[in-house]
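Just one protein chain is left out here, and the rest sit where they should.
Up next, chain A:
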Amino acid sequence: MKTNELRFHIASEFDVKLAVLQAGKFASAIDSNETVVQKIMTTVSELAQNIVKYAGVGHIHVRKICRSDIVVIEIIAEDTGPGIRNIELAMGDNFSSGGTLGLGLPGVKRLMDEFHIESNAKDGTSVTAVKWIHDK
């Protein structure tokens, strides 16, 4: 079965692992470059763990999109949690409100080619991260 979209319900570390493994398989079917696959898996892992840690429950979508000039893999992480109080601070290196390295969000931004984050206390947090796949 060939599918261009994956959707994961994320509520536990077990869900995170499942999403990481499946996103890895999905990415390697699109691009055999191991570095690209690794970056996709790491991004899914970071975003999914943030969901479990800060919001409790959320979703991850992984999609292949064919743009006019390029094929991309898009990862969207959404939750309706408490939101990020200060996005600028959260995007800076080594800031963590959860006692970890504090490199997750800024790290994901560096791993991917496009990065967009929206967060507020009312709607929760939505992160969109896109990786360009060069060989169409």
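Methods note: contacts are C-beta pairs under 8 Å (C-beta built on N, C-alpha and C of every residue); 3 or more make two chains touch, one makes a residue touch a chain; residues count from 1.
Definition applied: contacts and distances are computed from a predicted model.
> I notice the complex is incomplete. Of the names "ABC transporter permease", "Na(+)/H(+) antiporter subunit G", "Sensor domain-containing diguanylate cyclase" or "Anti-anti-sigma factor", which is the UniProt protein name for the chain that's not shown?
Matching "ABC transporter permease", "Na(+)/H(+) antiporter subunit G", "Sensor domain-containing diguanylate cyclase" or "Anti-anti-sigma factor" to the record, the invisible chain is "Anti-anti-sigma factor".
> So one chain is hidden, and I want to know which residue out of A:16, A:90 or A:130 touches that hidden chain in the complete assembly.
Answering carefully, the residue with contact to the hidden chain is A:16.
> Would you indicate which residue among A:10, A:37 or A:90 is in contact with the undisplayed chain?
A:37
> Provide the residue numbers of chain A that touch the chain removed from this figure.
13-14, 16-17, 20-21, 24, 34-35, 37-39, 41-42, 45-46, 49, 93, 100-101, 103-104, 106-107, 110-111
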